[in-house]
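Excluded from the complex is one protein chain; the other protein chains are retained at their positions.
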């Protein structure tokens, strides 16, 4: 093989090489590839694009760590609109410290050292959700109702970007009509409702989903607001819970989605007029969902559509009027290795 | 039974009645309900909400028409950005009348009298997509690329609203990055790409889907731009096509979604630099999708979350500071029929 | 181009050709492919497999008919176990001619000339479902309960094969535990139940699905048996209906699946003890589902895994100890055309 290689050029950071060949060594390549795969560190591949033959060596990834076991606490932020608490006595009575603090307290009690919870509210600057705060948030929990329109579009854009880059988000109850949930869904998210102190039963229909772990069948909520179908959401990725109400209505009350690299869970129980967030099973679901929504990888942007040249699977280039440049450094892309031209002449 | 009824009140337009009872006629109600169901025109039901017993008669719907057979042509609008055609000779050569006219011509040829096609472009007032035009559009087809940012947000809002209310939309190729597609998806819709005159094979993975009818396995497109994974879209409702490219990349090239009452299809083949929209199988897919995306019902808004009082399944009321009002006429809701109070005293 | 072609061989029935080349005409091939695509009848493609270059011409399919409009009636078979009718007075009272005849009558009334309905029952030879009968069935509707185990495994195998080849099947109520439904699902299909004359409300959660057309929100069934979650089925392809019961249970009462080329719909309302199949909305759902489940194409087996040689996308060969043979005729596969060998030497 060696005597067929004229030049060997590393042309990206990603351990990929192009090889210029002096002859037609397909049989030898096959032998070499088999040997390299057997030793488990490199894989040599060859393929054709248009009339061009491209050869490359991939560095294998088996040495890179992978665990699915998190050793640091989940950084959870409970966001509360905190308006009903100011104006309605019944809400203050149910939630003396604000609904967000009750929700945060449930997380702390159930997840203990596995979670690091903070709270923010609408009336803080940037609603408490600055770029810096979101950069350091693994899972955002959202409760809002009477002031959806007061949430600034800039903050909504920011949250949506972080979800797309990997942050988890849990939207609760009346958050179905929040700007951020409608942004992520692309639908009206409307529903039917009635506030009549009705018993809600929350039935698990996906009994091995991690979000339904440890709750009874059904969860019994003695009094809650009714939310009913048709609930105008996209088809859920997973349907975890269906609720019924004393009046006979049903509701898809626990649904999951993936949006970009981020996980989304909507959970409907929980009106400001009832002590629903003190309910131990409701707290369990929210704690389970917080674990589930946590990202497994660092935040990662995927906003730019990159060009990948023939044979380049790793990396990718930003296409500009001045030519291809590295998407982070802005440096111009090196010429494709001579293997390509060699193969084209072949 | 009759002697138990004290009053009988019609309290909505929707053929629902409440009945005030003088006694506890559960057994008699059961008998009566059975008789009414047997005669096939009315169904009497009884149920409880909180401590309230509600009785109602539903007028049955079996006489209302239902066909799934459309007798009028599909009103299709092909929207083209129409910019590349002005500046790039190769595009003018492939599409002398503009890409939108080629796409429209394919629909006319394949669907004949079943379709009524018009075209609109970016540079028209309101991009040719006024409220009046969209009100009269069953399916909108979208091709854009170099001028996504020039599409006004107001028009994008309008299109999204019409999709949610039932209009079908088919987004083609570089439309993956259009404002309207990203709005409906809630993700970046980014991907990897390369423009290198590569063969694209479009494989059907859902062989009985109406959109894949009548195309070969695979569709062979001799030259196209490469679009590759990871394609940052939500999980499709249905995956119809997967493409491979000569360079080895794959792409989910035909995916469906429902957004509100509207059907959405994204189909990736078709760059401005290649005569892809002249390809008979590509035209077939687009014609199939136009049939599939057509709404079965009139446009219907579902933007407002209505309140439904106990036992009211049809209709619903707008909740205002001045009380419940009819969502269209604005008239105040009548009091709940006396059955409710009667039952509450029970 | 022409002077580069040495031989041109048709090597399958499927309008595919291989071309032996005398030179390296990639640029000319590109020109030729573009011309052929423009004339809309053939597409010439070239690609490489291993070290082999394969060239082929595909005959385009645009002339082949495609309509999605059926002009012949749906051939529906309603299968009834017909045992309860023999032994229980209440069932005879509700269904004097047998449940299957009531279901068949609903189809005839609602679909009229669009359907050709026959009925078969357990006690007929082969349960009335001979190979000949199934060959001529578009949609099979199944009601069984007390005698699931009496259905022969041979007939179950036969039905499953026909579903996989394209026949639609609608499984009703207690058919959830039938051999055929469990065969198609791969799960226990168990559920919770109670027979207590309860009101069932059937809510539409997919308002533009053809199966939910023309029914009220909700369908009100005054008395029915309760079926409750957890219902042990695979994740549905589409969730159309969710029911609630007076006792508070919920149930995924209308779900769709695709199994092979056949469409499957399970619909839970309908116990033998209640006149549910006389209910006009229930009849409407069953009629809608019968339209929806109808196959769009002739029955097609896909039981054998065929080998496709390099560049052969259409057709495929049966691999036998004696070599590759045609899967239907059994004739040996012709040698790969000389283009392949030519390219291999290249």
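Which chain is which? They are A, B and C, in the order written, and residues in each are numbered from 1.
We take it that a contact is a pair of C-beta atoms (placed from the backbone, for glycine too) under 8 Å apart; a residue touches a chain by one contact, two chains touch by 3 or more.
Everything numeric here is computed off the predicted structure, so don't read it as measured data.
Trainee: According to the contact rule at the top, which chains on display are touched by the left-out chain?
Mentor: When the full complex is considered, the omitted chain touches A, B, C.
Trainee: Looking beyond the chains shown, say which of A:88, A:258 or A:326 touches the absent one.
Mentor: Among A:88, A:258 or A:326, only A:258 touches the chain that is not shown.
Trainee: Just to verify: which one of B:105, B:248 or B:327 makes contact with the chain not shown?
Mentor: Considering all chains, including the one not shown, the answer is B:248.
Trainee: Which residue from C:136, C:152 or C:187 sits in contact with the chain not drawn here?
Mentor: C:187
Trainee: Considering the entire assembly, which residues of chain B contact the chain that has been omitted?
Mentor: 24, 26, 48, 50-51, 199, 201, 203-205, 207, 217-218, 228-231, 235, 238-239, 242-246, 248-250, 252
Trainee: Mind listing the chain C residues that contact the chain we can't see here?
Mentor: Listed in rising order, the touching residues are 47-50, 160, 164, 177, 183-188, 190-198, 226, 228, 230, 232, 234-235, 237, 246-249, 257-260, 302-311, 313, 316.
Trainee: Quickly run down the residues of chain A that touch the omitted chain.
Mentor: So the residues of chain A touching the missing chain come out as 30, 33-34, 37-38, 40, 43-47, 58, 60-62, 64-66, 68-69, 110, 166, 197, 199, 201, 206-208, 210, 213-218, 220-223, 246, 258, 261-263, 275, 278-281, 283-284, 288, 291, 295-297, 313-314.
Please note the rule applied: only the chains that are shown with their structure count from here on.
Trainee: Once the contact rule is applied, which chains count as partners of both chain A and chain C?
Mentor: Output, common partners of chain A and chain C: B.
Trainee: Please set out, as single numbers or ranges, the residues of chain B touching at least two other chains.
Mentor: 47, 197, 246, 258, 313 - these are the residues of chain B that touch more than one other chain.
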